[in-house]
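For this view, one protein chain was removed and the others were kept in their places.
Which chain is which? They are A, B and C, in the order written, and residues in each are numbered from 1.
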């Protein structure tokens, strides 16, 4: 099925190394997050990011994003984000739920990237009084919802505005691995060195089963994060099995290896798509112009993918679909 | 370690059959809960409970309890429960979080069992006006927080009051398997036939990795449950791995086999504890009078358990600790 | 000051008849809303609107809007509204607070009027799944944020879409009196007969001190409204003083008389503004093109008003500013 499935990296299998790590963790240990694996995460990520990190495992990206944002804003404040950001359109209002009603304040952007100038304009439109919701955080997604990777300098431009206005900067990294694999920059360069305060580091789409990391850079995220996790029902009693997945993904940079494979698959498809591409392909998602008839022909040939509005489709590659795996689809598209 | 670990069934290993089910599920399938395993749960539980059930998998018991209760009450209403109920003292306020601020209204009870008469008295104390929070649901725990199993007639007495007052009845079944294994009644008899509207059916403590089932009896739980699950961040993108655990636990009644083993271990310990027992031992938890000195001696001998206030301890057996496994601790207690 | 103050109808004085009503109500009566004045509101509004109404007094429009909307939607649902609606930009997130986090989903509109076609398009963009917030209510403002009055047929076009999609329709009537005074239609025609489910009927801007009415058409609004009012801290213990203001405003149609006076003042100004008008003037607000220099000259002459972005100003007339009162400002504008 790796040759025909392009509808979601959420549908991909779990990497064998993660499965092995689950088996290896299957012995008695302390409950919740008191176990050795959970306790090892701070050090592991501090090493990866070259700075002191506080890390909290969490089973889903929705929970990761919401808990970080609820930590950064009070209920009467706002969160600036791209107008089609995952937190805005695909999480059933989770950030409002976790924060007690904070407002998402949306911005346009090319390829789902917020622009620093647009951000300044948006901020200048907020009257500084109690009648208007005052923003307290910015959230950006890397890779973006349209598959683009943020460059450190772009993040820096956003964080400069954030700092000037006293806003926290969150990065939704559901596909952080794919973005870093593309730019080749150090994880530190596109996060805390560029001004990011906290990262939702996703592993599930990239080969894990249900494992994401909330990463606070530069010491502790402060009081409340672990309470929100418990209160939200995310403190699994056998939490070591989530930590084990993360450790497996970090070992020997499996997270990068997997992301590179998915990116390679996407790049191979991109080459076949040519002018059909709506955005540059930098990670593992392609947005492709496709008539209804063309889409039907590809589906008839067995390929599975999402329509993206009218006249377009989204193709997603996964860690188990490298350039070789996608060759049949690439050929089929080229032959349309 | 099975011979020495008695501090929590959350610390136990995952049953091999569950591990195998995870491996078997490790192929591509639809994301979230659209997969065949997730879709099979309604039928599987409907069969087990001999009535139409709507079932929603969820990774934790805290989330299961909170989502059911948030579904049954509005933010300005209340939930009646035992004064040391798990939802009251061990979930960091999760039911208040999910419900938008509903109030837990506590009751005393022997062995953590609410009494129908006390319930009536408590209800009679609520003025029917907008100044006082009006209860809309009752939550009971089976097995209780002190290890007792509810009999169908006892549940029926509670539900009779609930029906008369228009309250929904929820059962927190984190250790439902142990309770049913003890009484030997049909699962239906102690739930919907006795008036229970929804059950949090726990599998994690009983051999799964992170898998609980929200069970609504008699058709659909209604709109909102799946939205709350998503909004709470519990709709895992690879949800089939939670459903797979549940199917493994149901297969050949593994849930009952595991619970019987844990109960047998607890019964063997109970026999050794004699007058030390604070409550009858009906499930897999023992509350035992133990001086600080005695506790120290047991710990020195390698046994691990929680103190329960002063002069007492809690011992918990797990699915991998049958009567044989617990023999060393039984002997050590008898020798005190 | 009536000749120089144009910055807000919130700054106007309280009408003498309302002051007299407060004095007349100053005797002992039952607390909260059990008094005769509070109890008389259902009948008074049922008479005015020619249908059975359930009416709840409330001190502010923000609370009126929020309580109605929180009554119509669940926390995981959405509220469609104009992108600069008062509930979206001027209430510090109150609708999200009262509803437990419901999402405002904004739409463009000319003169702050939502368009039925744009509404259908917006609705068609919402995927019917648990990942996206599903709208459950529409809120429109009459008179709009830019001073336009809704015609019954326009409201009907919106409500037709609402009915087809199962959405409730709310009208924010902070300046309902001004709108009705302009169109001359029966209050019923532009509300329930056109499909409105509930109205926030404002009196404070129109001569009261702190008095608004939540009006549910066609019987009861249902359970929860009074609980939300109490829980929000709006059930004044001497509530009769709010009800008294409303009764004074209804008596001899004072609400219409006052609105007509304010509208006449606005119309007189409009005539003087000519091409400077950004929108037709239908109620008591004018949005006027004005250079910084012109604004400065008017202010130097003693007139007080808000700038509206750059190169424009907002002028608001009140019940105590009829066409005669505004003559000096009209002359000053004409002379610019």
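Just so we're on the same page, a contact is a pair of C-beta atoms (placed from the backbone, for glycine too) under 8 Å apart; a residue touches a chain by one contact, two chains touch by 3 or more.
A quick note: this is a predicted structure, and the numbers were derived from the prediction, not measured.
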Among B:92, B:116, B:185 or B:327, residue touching the chain not depicted: B:92
Residue of C:131, C:230 or C:276 in touch with the missing chain, whole complex considered: C:230
Contacting the left-out chain in the complete assembly, out of C:12, C:85, C:158 or C:194: C:12
Subunit B residues touching the omitted chain (full complex): 75-76, 78, 89-93, 96-97, 100-104, 130-133
Positions on subunit C contacted by the hidden chain, ascending: 1-2, 5, 8, 10-14, 19, 22-23, 26-32, 58-64, 66, 91-94, 97-98, 204-205, 209-210, 227, 230-238, 241-242
Touching residues (missing chain, whole complex) on subunit A: 74-77, 100-101, 130-131, 134, 224, 226-231, 235
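The rule is simple: only the chains that are shown with their structure count from here on.
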From subunit C, the most remote chain by mean C-alpha position: B
Two chains sharing the most C-beta contacts: A-B
Shared interface numbering between subunit C and subunit B [over half = same, under half = different]: same
Distance between the centres, which are taken as Cα means, of subunit B and subunit A, whole angstrom: 34
Subunit B and subunit C: spacing of chain centres that average the CA atoms, whole Å: 50
Residues within subunit B bordering two or more other chains: 227, 230-231, 235
